[in-house]
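One chain of protein is taken out of this complex; the other chains stay put.
Letters A, B and C name the chains as they come in the text, with residue numbers starting at 1 for each one.
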Amino acid sequence: MIRVTIWNEFTHDQPAYEGGIHGYLKSVLDTEEDMVVKTATLRTEPMTDALLNETDVLFWWGHASHHEVPDELVEKIHDRVLRGMGLIVLHSGHHSKIFRKLVGTSGNLSWMDGAKERLWCVRPSHPIAAGVAPSIELPCEEMYGEPFDIPQPDDLIYVGWFNSGHVFRSGITYHRGHGKIFYFQPGHETDAAYKNPEVQKIIKNAVRWTAPTNMIDALSCPNVSSLEG
Amino acid sequence: MIRVTIWNEFTHDQPAYEGGIHGYLKSVLDTEEDMVVKTATLRTEPMTDALLNETDVLFWWGHASHHEVPDELVEKIHDRVLRGMGLIVLHSGHHSKIFRKLVGTSGNLSWMDGAKERLWCVRPSHPIAAGVAPSIELPCEEMYGEPFDIPQPDDLIYVGWFNSGHVFRSGITYHRGHGKIFYFQPGHETDAAYKNPEVQKIIKNAVRWTAPTNMIDALSCPNVSSLEG
Amino acid sequence: MIRVTIWNEFTHDQPAYEGGIHGYLKSVLDTEEDMVVKTATLRTEPMTDALLNETDVLFWWGHASHHEVPDELVEKIHDRVLRGMGLIVLHSGHHSKIFRKLVGTSGNLSWMDGAKERLWCVRPSHPIAAGVAPSIELPCEEMYGEPFDIPQPDDLIYVGWFNSGHVFRSGITYHRGHGKIFYFQPGHETDAAYKNPEVQKIIKNAVRWTAPTNMIDALSCPNVSSLEG
Partner (left out) sequence: MIRVTIWNEFTHDQPAYEGGIHGYLKSVLDTEEDMVVKTATLRTEPMTDALLNETDVLFWWGHASHHEVPDELVEKIHDRVLRGMGLIVLHSGHHSKIFRKLVGTSGNLSWMDGAKERLWCVRPSHPIAAGVAPSIELPCEEMYGEPFDIPQPDDLIYVGWFNSGHVFRSGITYHRGHGKIFYFQPGHETDAAYKNPEVQKIIKNAVRWTAPTNMIDALSCPNVSSLEG
């Protein structure tokens, strides 16, 4: 059973999703037999140590209030990712403290509200693309454009085309320590990307792909002895 | 001095370039003080062993006559790339024998004549992008679209946007053995991409980047002795 | 159910494995509930189209008779990998026609019989390393040493240390088309690496990781129309 926690900033309206993005995504994942899903928010359902310590895969959606997330929480999440927890960072989470801390760059990009996006799969052998259509059209989404200030991804799975003339690395992975990370660009609060059935397949696949492979109890930097006599 | 050889199939009209693509590219590179440039074609100026053995960086443009290129020549080029020669594969060279042999895949893609392309740089730290504008607009170019059947590139430098709704990994690198490879998508024979000043900067940078780092005389698979007594 | 076929050259003695390496590996995998395992050899149980077409994951062990493998069979395997079949290349398969065709390089290395090897995991988040010890000691194995003429792997999972003073990229992956490839260095016919329980875990994990994600019926290079009116 994969223990999923969906963290949503939830400090401003998310008009496309009644009950908030966390509530909506929970309803999408609740039907999966191998997942048990909880939620947390910045102000109304704060993340607790107990919840974090029982999380296998953490979703992160934030936008306007990244600076309010306590550094101490960011440190705990960072430690847990390096020890094996999966992390799925959505949309405007590219500027979250935890994403920037894990990738090491600014996460900057160019942006514009209101564009048509088409996602193209460029890595059909990746488990996150399993059973998903080769391209997906999103009638309205916030445009995020290159240059996207990120390290070259370990896997570039989706490239986004926008009718505004821009492109974006929209579905990408990183390995950090024992943990796996998936960043996915769609998900503006005024649009409805997460209601797209193909997007939902991607999200479900991402949960299974980021689920821990080899969780460890603590990081260490041991002084060792020679193995050769 | 970098010894450049530009190979062009040259079996059909190349209306955008009087004297052929090889002749035009030679004129672009001839003004560079650190390059000496020669040309070869499939039928009229066949590649000789002597010329190949004195080539540091080989350009390859082919389209309709890939199958006419002798397998023996492909083997020689393959061997020389693994020993350190640089290779720059242009446009429809994605289906050339030598490109497919070096990358290991089919090189398939989707295509459509006549689109507007905009190249976006996604790796500004790469020497091939040095001094080049962050994006380049090509008013008319043959559209090549994903899925592009290639291994994930070692460096993804340019992503192409097309007004037909497609995207493409348009500027990519591979390391094979001691050699470096750059594939660049623009360059249809009816358009004029190589006359674009920013494209010319990319091509010149690519020559310098693919130039041999550590050329070796022969490949080998030696039976060795223990280094530890 | 994952349909596994183990191909073994089997043209010379394999003293460490009664019944041959294919027979031994079959016995290891036969106990897995999600796998059904068949075998093929160069001369006595030739690979048929029917068997290949019903294979999800193909093992390849060859050593002295790579040149006897028909080019036509290599083409068929290559096509099937690009369409999604998994491939696990073992030990001296680094010089097999299919491995060289898929990676694009010579597969050369340095070698020496009879060394102690220790495998170190450098990518603990990879599914192939799931549940496997961080390092594995093999008392006797054929030394394969760098430089190993391969493209930089998509994932470097295991690095081998040898008491002869050498190192090797011993467990590596590639994505080619829709297919996934795992190369694993241990497996000399006079030693007993495949009897090591940790090695067996790696092999079982590799079957599941290379199993097809998105199998397709045929490769194609379509002429498409604009998606934007």
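Just so it is clear, a residue touches a chain if its C-beta (ideal position, glycine included) is under 8 Å from a C-beta of that chain, and two chains touch if they have at least 3 such contacts.
On a predicted model such as this, the values are computed, not experimentally measured, just so you know.
Taking every chain of the complex into account, the chain not shown here touches A, B, C.
Touch with the chain omitted from the figure is made, among C:His166, C:His188 or C:Lys204, by C:His166. Only one of the listed residues, B:Lys97, B:Arg118 or B:Arg169, touches the absent chain: B:Arg118. Only one of B:His22, B:His63, B:His178 or B:Lys204 touches the chain withheld from this view, namely B:His178.
Panel shows subunit B; residues 84, 118, 123-127, 129-131, 163, 175, 177-180, 213-214, 216, 227-228 of it touch the chain omitted from the view. Residues 82, 95, 101-106, 108-112, 115, 145, 149, 151-152, 154, 163-166, 174-177, 219-228 are the ones on subunit A that touch the missing chain. Of the residues in subunit C, those that touch the hidden partner chain are 118, 120-124, 134, 145-148, 152, 155-156, 159-163, 165-167, 169.
The definition used in the following text is that only the chains that are shown with their structure count from here on.
When the CA atoms of subunit A are superposed on subunit B, the rotation angle comes to 180 degrees, reported as a multiple of 5. A separation of 32 Å divides the Cα centre of subunit A from that of subunit C. Shown for subunit A are the residues in touch with two or more other chains, namely 118, 123-124, 163.
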